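A single protein chain has been removed from this complex, and every other one stays in its place.
Every chain is named by a letter (A and B) in the order it is written, and numbering of its residues begins at 1.
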Amino acid sequence: MQELICIRCPMGCKLQAELIDDTLFVTGNTCRRGEEYAREELTCPRRIVTCSVKVQGASEPLSVKTESGVPKDMVFECVAAIKALCLHAPIAIGTIVAENICGTGVCVKATKSV
Amino acid sequence: MLHYDVAVIGGGPSGMAAALAASKEGASVLLLETEPRLGGILNQCIHNGFGLHIFKEELTGPEYAHRFIRQIQDSPVEVLLNTLVLDVSPGRQVLAVSKERGLLEIQAGAVVFSTGCRERPRGAIGIPGTRPAGVITAGAAQKYVNIDGYLPGRECVILGSGDIGLIMARRMTLEGAKVKAVVELMPYSSGLARNIKQCLDDFGIPLLLSHTVVEIHGKNRVDAVTIAKVDDNLSPIPGTEEIIPCDTLLLSVGLIPTVELATKAGAELAGSQVRVDQHFSTSHPGLFICGNTLHVHDLVDYVTEESTVAGQFAAAYAKGARPADGREIPIQPGEGITYTVPQRLTGESFRENITLRFRTRRVYKQARLVLSSGGKTIASFKRPVMAPGEMQTLVLKPELLNSLGESLSLHVEE
């Protein structure tokens, strides 16, 4: 049995979760997202990465996010790969600036316009 | 002199929601913003976690702002950027200034204050020690990193575990800085549990509860801070001092609503907050207030909700609607409750739900929220966990509201 804090919404439910032979036992969640989170956290924890990257021809860094979670142990690797992107202004909010970042299959999206 | 039904001061999430709502009610609206773009502090909050309630998806700050900026652009709301409001008179004359237009005078039918909050500085909590570079508020650090593209330090200690402090711990870490500890005076964090998990625990950053910074070291740039444990009275315990070498101390020690414009115009305070009714109307007719100018929120979604109501009623006021001379029911924060918003209810009879938002004084587990009126309990609600860092909500139904006596009070029972 593991204690988890669900990060899927600001409620931050305290979960007790255990995975036995692929069957998830979870308590403490107040919605279905808690179950999903517990399963993921016990098998392959993932995190959405948000950071910023310099853009040629822009006066401000571009803020970006991964469209969904990347494996937690690849967060730093993904940040480094995002930082290494060679981007040129103008970039509109919502533009995909990298596909399949670090082989995760996850796209990186601009969250502002520069 | 310009004339508008509603002047909205501040173009962050609160001001944008109020302006849009007022405009939808048919009011002519002027939205005044100091910065060169709308969005307010959301522009520097590049992390995700915004919009789950309103949009049912997790957005970053700039994305959340963008959705409203687009709506503003498609609406008849007029926007003045780079414009600072200097003064609002009790007669709702707004004096503003900008480089392009010089001094501007605006006569508004109603004024909405949505100027947000400021960060409590070092001097307000009197941290002793030297006064070097490297002591900055977490929000200023966030601007340096996310908007300006510069790092304010490489080895940080963060004082205060409010959400901005937690978010900046992760942000600095992802930018290659080392966050040595987050130090929290209280025995609990004032930030959201999920931020402790994903901003500290994920990166192995220690959260030191019941600790504080007792001295700052370094002549020109911070070179260390001394931390110490505190006792139950929050006083540092001699002998527990520990020196942590670092080049930066980030402060996340509280946000203070910027109430000065509103109070100067005539709005009364209840404690340190502006007093409002369920329409977000202040004690001074025609002046409305919402967002973090009213009370500091954890979630922008609630800011949007409240500000929408403020905008609607500002529009109604501007068009001549006056609250019926009904009862005024003060809401008393009782045992365990820091404050409530609204702090009073007005009107003769209630037809719609009223959302009561408040914070508790400390952490409560398996406690009950009790509403009472005239000394009698009228309703109670079970809550598994309540913490000061997490704003609480109660929705009051018309049946209950219409049964109220002269007053309403809310307290916690364990």
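Keep in mind that, in the parts below, a contact is a pair of C-beta atoms (placed from the backbone, for glycine too) under 8 Å apart; a residue touches a chain by one contact, two chains touch by 3 or more.
The rule we apply is simple: contacts and distances are computed from a predicted model.
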{"item": "The complex's invisible chain, by UniProt name, from \"Cytochrome d ubiquinol oxidase subunit II\", \"Aspartyl/glutamyl-tRNA(Asn/Gln) amidotransferase subunit C\", \"NAD(P)/FAD-dependent oxidoreductase\" or \"Nucleoside ABC transporter membrane protein\"", "value": "\"NAD(P)/FAD-dependent oxidoreductase\""}
{"item": "Touching the absent chain when the full complex is considered, from B:G39, B:G129 or B:G162", "value": "B:G129"}
{"item": "Residue of B:E58, B:E119, B:D163 or B:E306 touching the missing chain in the full complex", "value": "B:E119"}
{"item": "Of B:G26, B:P76, B:P90 or B:G176, the one touching the omitted chain in the full complex", "value": "B:G176"}
{"item": "Contact set of subunit B toward the excluded chain (per top definition)", "value": "34, 82, 84, 86, 95, 97-103, 118-119, 121-124, 126, 128-134, 136-137, 139-140, 143-145, 147-154, 175-176, 214-216, 219-221, 236, 247, 256, 272"}
{"item": "Residues from subunit A at the interface with the omitted partner, ascending", "value": "52, 54, 61, 83"}
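The definition used in the following text is that only the chains that are shown with their structure count from here on.
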{"item": "Centre-to-centre distance between subunit B and subunit A (centres being mean Cα positions), rounded to whole Å", "value": "26"}
{"item": "Footprint of subunit B on subunit A - complex, ascending", "value": "5-12, 14, 47-52, 54, 60-61, 63, 65, 72, 75-76, 79, 93, 111-112"}
{"item": "Residues of subunit B defined as touching subunit A within the complex", "value": "43, 46-49, 52, 58-60, 62-63, 66, 145-149, 171, 174-175, 192-194, 196-198, 202, 298-299, 385, 390"}
